[in-house]
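Of the protein chains in this complex, all but one are displayed in their positions.
Moving on, here comes chain A:
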Amino acid sequence: MTKGIPVKLRLTLGIAAVLAVGVPLAVHADTAADVKQQCGSCHALDHDYAKAAKHERAERKAPPLDYAGNKFRREWLYSWLQNPVRLRLAGVFPPAHAKASADGDVVDTATLAKHPALDAAQAGKVADYLMTLTPFDALIAAETYQPGSIAQRMGQMNFGKFKGCDGCHQDAPDKGGVSGPELYTAWQRLQPAFISAYITQPAAWDPHTMMPVGDANAAAVHKLANYLKLIGEKQP
């Protein structure tokens, strides 16, 4: 098969092939194709899942990224991709990682996959690409939230006692439920308008979300967002 190829070119192709074995994401010209290849097996990169039956939720291995550019802060993505720490203590589909024990159900951590870490160059390219995925600009544009302040005690009571967010989410390490993503770093990772828009209407983003809609009006939602701001800004 290589008979017609000059020796020099064969050598070059051979070296290229060897290098390609451990190909870092950054060496590829087309980041979109790389993200699809490297991330697409776990993360949804288009909105097709919304057309599937509700039970597709149980098949997810990772959160959808098809609206990542409307959701995340670019600087957080860049940093997290280099040092991924678990945000969802029970994984993206908690029932798949829960097991019964004598003291009640526990998270079977052995079943949770680790997210690969990227180097700085790769993380930059992936973060830049993900920020281009913005199918829900209209939802963001319709958002009226302006970040404000709230007293710690009031915010905490609202988050827990009044709205019950702590049933599924942590507002401090080891404080709150584990089935939803922890929220004490939410302000660092999420765009303020997304926080408010998602709390208001989670199914508009993901029709199979496990996030319920409370009876919160815009002012109440903004109060919750301000609490996430307060606790998020205290994080290192």
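The criterion applied here is as follows: contacts are C-beta pairs under 8 Å (C-beta built on N, C-alpha and C of every residue); 3 or more make two chains touch, one makes a residue touch a chain; residues count from 1.
As a working rule, contacts and distances are computed from a predicted model.
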item	value
Missing subunit (named according to UniProt) among the choices "Cytochrome c", "ABC transporter permease", "Succinate dehydrogenase hydrophobic membrane anchor subunit" or "Aspartyl/glutamyl-tRNA(Asn/Gln) amidotransferase subunit C"	"Cytochrome c"
Selected residue (touches chain absent from view) among A:178, A:195 or A:221	A:178
Contact residue for the chain not shown (choose from A:87, A:107, A:154 or A:220)	A:107
Residue of A:40, A:63, A:84 or A:214 in touch with the missing chain, whole complex considered	A:214
Touching the absent chain when the full complex is considered, from A:55, A:114 or A:153	A:55
Those residues of chain A which, in the complete complex, touch the missing chain	53-55, 57-58, 90, 93-95, 98-100, 103-107, 160-164, 166-168, 175-179, 202-203, 209-210, 212-215
